[in-house]
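Got a structure here, written out as structure tokens. Questions coming.
Only one protein chain is missing; all other protein chains are in place.
Residue numbering begins at 1 within each chain, and the chains themselves are lettered A, B, C and D in the order written.
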Amino acid sequence: MLHAIWLVPAIPLLGAVILIIGCGRLPSLLVSIIGVGSVALSAIIASFISIGFITTPPPGNAFTIILWHWMAIGSFSPAIGFYLDPLSLIMMLVVTIIGFFILLYSSEFMAGDEGYSRFFAYMNLFVAAMLVLVLARDLLFLYAGWEGVGLCSYLLIGFWYQDPANGLAARKAFIVTRIGDTGLMIGLFLLFTHLGTLEIQPLMLRATQSWPAGSTMPTLAAVLILIGAIGKSAQIPLQTWLPDAMAGPTPVSALIHAATMVTAGVYLIARTHMLFALAPAVQMAVAVIGAATLLVAAFAALNQHDIKRILAYSTISQIGYMFLALGVGAWSAAIFHFMVHAFFKALLFLAAGAITMRLHHEHDIFRMGGLARRLPVAFWSFFIGAASLAALPLITAGFYSKEMILSATWAEGGRIPVLWAAGVITAFLTSLYIFRAVFIVFFGDLKTPVSGHYGPRITLPLIALSLLALIGGFVETPEGLGGITLFSKFLASVFGEAPVVSGSAANLRLLAASLVSLAGAGLAYALYMRSSPRFTAWAATPAVLGWRRFLFTGWGFDRLYNALAVRPFLAIVRVNRNDAVDYVYQIIALTCRMAHQFLHQSQTGRIRWYAGWLAAGSLVTIAISVLQ
Amino acid sequence: MNDAFYVASGIAVLSTALAITRANGVHALLYLVISLLAVALVFYTLGAAFAAALEVIVYAGAIIVLMVFLVMMLNLGGAAAARETQWMKPRVWIGPAILGIVLEAEIVSILARGDAGVPSLAVILPRDVGIAMFGPYLLCVELASMLLLAALAGAYRLAYLERAEG
Amino acid sequence: MLTVPLLQPLLLAVLLFALGLTGVLVRRNFVFILMSIEIMLNAAGLAFIVAATRWGQADGQVMFAFILVLAASEVAVGLALILRIRHRLTTLDADAADLLRG
Amino acid sequence: MSPELFAALPFLALSVTAVAVMLLIAVRRDHRLIAAITLAGLLLALIATGATAPPAPVTLTPMFQVDGFTSFFLALIIAVCIAVVLLSYTYLNQMDDGGPVEEYYLLLLLATLGAAALLASMHFASFFLGLETLSIALIGLIAYPVKRARAIEAGLKYLVLAGVSSAFLLFGIALIYLDFGTMSFTALGRIWDTNPPHGDIYALAGFAMLLTGIGFKLSLVPFHMWAPDIYEGAPAPVTGYVAVVSKVAVFALLLRYFALIGGYRFPSLLWAISLLAILSMLAGNLLALLQDNIKRIFAYSSIAHFGYVLVALLAGTPIALQAASYYLTAYAVTTIGAFGVITLLSRPGIGHDADRLESYRGLMWSHPWLAGALTVLLLSLAGLPPTMGFVAEIYVIASGVGMQLLLPLAALIAGSVIGLYYYLRILAVLLSPAPSLASPPATPKTSPTGGAMLGVLVILLFALGIYPAPLISAIQHATAGLARSRAIYLAEDNTAVTQSPGMPRSPGYDQ
Partner (left out) sequence: MMLAWLMALPAIGGLLAWPAALWHRAAPRWISLAALTLDLLVLLHLWSGSSAPIDITGRGQWIAILQLPWIPQLGISFQLGLDGLSLLLVLLTLGLGIISVIISWTEITERTGFFHFNLLWTLSGTIGVFLALDLFLFFFTWEIMLVPMYFLIALWGHENRTYAAIKFFLFTQGSGLVMLLAILALAFVHQRETGTFTFSYFQLLGTKMQPATEMWIMLGFILAFVVKLPAVPFHTWLPDAHTQAPTAGSVILAGVLLKTGAYGLLRFVVPLFPLAASRFAPVAMLLGVIGIIYGALLAFGQNDIKRLVAYSSVSHLGFVLLGIFAWNTLALQGVVVQMLAHGISTGALFITAGALQERLHTRDMSRFGGLWANLPRLSAIGMFFAIASLGLPGLGNFIGEFLILLGTYQAHPAFAVAGTLGVITAAAYALIMVQKTFHGPPRAAAPAADLHAPHMAVMAVLIAAIIWLGLYPQPVFDVATSGLANLQAATPDGLLLADGRPP
């Protein structure tokens, strides 16, 4: 059964190839059957494989299959091959199942678009590439998937290609992530050069064997991998591309820019966690970056009015949690949060898409309102997603995953729990900004007319994901709430046993965190449901307005980068458009021309002048010959 | 003999200088004839009597007379002389003159550094010259005849239509 | 016979040569240019005679004779050409003959 | 038949033909007949050259010597002369300015005889007379179309400047003679063999003045100024003749002279020649750069080409002698071909030749065969494969590299690159699309003999460019004698020049 693992990425890939060769001429029904069906098939196979894996675990709780050796040059022999262990299994399941739901949703959402088959081709390609990423046996193959998802992200952000702004957003996404990829690539060079392989498991083993903890090499390698992860996962300082990436169709945002691709960085670090364990300083940096991103993105999310941008900043922020978890060594907590986040964030995006498609693609929350009653399905699913994101206690999956991270952070936090504090503050902010959106969008007066209706292909995924967003957290609960540890047990073969946090202090913190998220929701209610004139006036004071604008632009990172990198680059390009080096040759040519003119004029046609030269030449010749 | 050499040299240089500076063609040619005669005398003092004779007969006698004839035919009279004078402005001749002087100074300084030797005092009779000409130089003399033939043919062709054209 | 060092007649030859050259460079009339060339050739002939005197050989005089042949040929062809150019350009100005240049 | 008479056969054939032509002119002016006789005489001379190429040098009076070297170049210039006759016949017929045309052949034969004498001369007297016979006959040929002002002007310019240069040459010879009392090359060489030269100021000054005369004939910078004017003014076949025969003969003589007297013993002389070579290569090519008269372009390019061959002369190794000989052969074939094309395109009746570059626009499409031939010739001049020019250029560069003549080589490279520009420029004009209407394409009535001759030349260019081994063998054979006399002075091939303090040396080569 496990040997069929290669089918999981291969089927979507085949679907993509068929759609590409079909070149837009296939009937849309066939397109959706191929597009959705291939991922469905892949999800089914993945599920069977998972069941097989769990019921009869392979030796060592991991399974490897090599399709063919990609290259074999001396000791450099990366393979096209897959590696299945609990970690990649979870990733595979999330990718295929969420992917299936989103594609199903898309088949209706995108109906009528002229690029319908192109959309499914890209999406299938993405799913295939993402599966390669999570299942790859070798780092190089992983890198191939890594770049593949980047490409698909580019293609799908710029899907509506006729608007240059979309193209710009797509290029920005690709290039900014590529900066990170470069780091990863150099990391691969370093790892291979010093450890002699790129197969992940032996690589990690060799690293632990040959490198002492805290030494230069693992630190360097970890830094480079971290750079890659930061770029892909939109963490500070490479987070700027993600909000712009919302230019793509909403299902794309849901699948790529929320559920799966952006968390690839988290997966990568988790996958190479042994290396990070060897580089405590870098691991600390992961945590700090995560914490910083949490806060920065949450504040930015609070000031957006595009519903998708709110979600985008929220994604950045939530991935910050995952990084925080990784940074404190709570590997399974990070993966847990990844999974839960995939559920609720996909749900939020799909719900947002469901809203905008009924509002003539209106994205501004301030031009929505009162939709709760008009779009009940969208409302309830968005609300459930928001609750899960805000980690409303007990009933939402987000609560459990966030708790797991926060408690791990506290445990790791040392004397001053700065990281923990950041996490808690962000929990409050998260609740605040998402309920701000909920209240503004769904309550109050109707501002934009609603049209159309939903088919089952939209409602079904919403319902399914809502369920997951609610119950998906019960696989791992804190000690105080039942102490279920299914999830971390399952991952234990990858990450080792997670420490159990218990005691009354833990329960107290649990309570506090619950209150914090409730407080956020409450404050949102106070501020946005019952619009207080004092608050409105305060928000309109110039100083506050300035801050809001600053936060609206995502802390001005774009401006900074424009000034530091983009504009100088463009200026150099513009100045040198005609290739300064060529001037050197033009000067040589000009010199020849001038010499020609000079000599040309010496040919006066006058016989006495010629004779004079003859005599002068003779004079010089004699002088050289005799007087030399 | 030495005195004769100095006198002849002086005359040769002076009359040559006059020859190249005269405006009137005939005058110039006459100065040239004097110069050639003086050089013939120098030849004689150098013991080259045969060459001296050739100089007088062929050079002064034939070649220069041909040129005199030409000058007459072209009627380079007063107007031409005036134009020549006009052409002989310092601006025109100063540069070439300096070039000539420099070249001369250069060669003179070179020659003065070397050793030109002294006369061998052997008298070379026309007979010796004749023997040389029809001995080792025989084929050269034949070649010289071809040279003259070329000059003849060339001059003939170039002047050919002149009669018809008047 | 001459008893001074041969440098002196040689200097005479150089002087005449330079005068001839100056004549070629200075004069604009073709006839004078031709004449100056004759002076130069004559100076070269003088140099040969000087050399022959040094070695007591006849070769120098033979060379002189050949120079005469050349001089005569030059004059013959030259005069024909001068007639021609005068016919075409109605002038003997050497500077005017500059159709060919550049 | 005595070996001397046998060896003199080519010369005799030329002289007899000349005299016969002269006599025939007096009897009956018949262009066709005279051309035929000239051709027959030249063919005879060519056959005689081939048949009589002596295994050992044959001396004809102390003045001349016929050996393999002489025979090789003699065959070359006679062949070129035949080509010129073939080209001239139609040209003269079409020129038709009322004057006699038959003297042309007489002059051509005499010029060739002069060149032949140069090739065989072993003495300054024969050298001088050969040179002057060539010059005087050339003046007649250059100014042959007397109705053309340009031709007359060219003739006069050549006369005056050749006269001045001859005076320099003669004065130089006189100084050498004064110094050593002999004018024989071998005798001079022998004198220096026994007494190595030290400060022979007269001889050096004499060599320098001699160089002026030779430099004039080879149109080396700064003695080059006559070349473009004469090339432009002379009728196209004569231009070809001037460009090839007079230059090749003088250069061949220079090679022999240098080898025999051992000019390599005088570093300062080599310096002077290097300077002339470098100046010629650079200035020649630069002058041609934007020139728009094709005959002038070829004049300038020939200036540069002789700069290149001088590099071989400077090197002086056996391989360099071969290189120079091969180069001259390639140059002769190419140049006569190029002027052949110009001749065939010219309509002599209209008073000037097809020499405006503009009149070649689109030639590839109006006269594909002629343009194709010209293209090949240009490629050869530019030194590109698979033509003789390519092998020639490599040969010359090889000889320069062998002696590490870094500065001349640098000039050679720079010069060839500049040169490429104008060859390609001509090519671009040939290939440019529509022939301009302003100057309608030249006569389509090309002579079949001329065309056939061009065909032969082009085939030769390719054949000897792709498979040069036979020609190289012939050249090796021809220059072997010279190389032997050269070897006396250069006991070891690559020491003499490099030991001279003045020669440029590579910083990086083996010390």
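One rule holds in what follows: a contact is a pair of C-beta atoms (placed from the backbone, for glycine too) under 8 Å apart; a residue touches a chain by one contact, two chains touch by 3 or more.
Not measured: the values here are computed from a predicted model.
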Chains on display which the left-out chain touches in the complete complex: A, D
Contact partner of the left-out chain, one of D:Leu12, D:Leu43, D:Val401 or D:Ala480: D:Val401
Options D:Leu12, D:Leu290, D:Leu420 or D:Ala480, residue touching the unrepresented chain: D:Leu420
Listed residues A:Leu30, A:Ile179 or A:Ala411, member touching the removed chain: A:Ile179
Chain D, residues in touch with the chain not shown (by the definition above): 379, 384-386, 390, 394, 397-398, 401-402, 409, 413, 416-417, 420-421, 424-425, 427-428, 431-432, 467-469, 472-473, 476, 506-511
Chain A residues touching the omitted chain (full complex): 20, 23-24, 68-74, 76, 80, 140, 143-144, 147-148, 151, 154, 158, 161-164, 167-168, 170-171, 174-175, 178-179, 181-182, 185-186, 188-190, 192-193, 569, 572-574, 576-577, 579, 581-582, 584-585
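Here is the rule we use: only the chains that are shown with their structure count from here on.
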Centre-most chain [mean C-alpha coordinates]: D
B-C compared against B-D, more contacting pairs: B-C
Averaged-CA centre spacing for the pair chain D and chain B, given as whole angstrom: 31
Centre-to-centre distance between chain C and chain A (centres being mean Cα positions), rounded to whole Å: 96
Between chain B and chain A, distance of the C-alpha-averaged centres to the nearest whole Å: 101
Numbers and ranges of chain A residues touching at least 2 other chains: 600, 603, 605, 607-608, 611-612, 615-616, 618, 622, 626
Sequence positions of chain D contacting 2 or more other chains: 125, 129, 132, 136, 139-140, 143, 146, 155-157, 160, 164, 178, 201, 205, 228-229, 291
Chain contact graph, described as a line, ring, star, complete graph or other shape: complete
Footprint of chain B on chain D - complex, ascending: 15, 18, 22, 60-64, 98-100, 103-104, 106-107, 110-111, 113-114, 117, 125-126, 129-130, 132-133, 136-137, 139-140, 143-144, 146, 155, 178-179, 200-202, 205
In the complex with chain D, residue positions of chain C that touch it: 6, 10, 13, 17, 20-21, 24, 30, 33-34, 37, 40-41, 43-45, 47-48, 50-52, 54-55, 57, 59-60, 62-63, 66-67, 70, 73-74, 77-78, 81-82, 84-85, 88-89, 94, 97-102
In the complex, chain D residues that touch chain A: 156-157, 160-161, 164-165, 168, 201, 204-205, 207-209, 211-212, 215-216, 221-223, 225-226, 228-229, 266-269, 271-272, 275-276, 283, 286-287, 289-291, 418, 421, 502
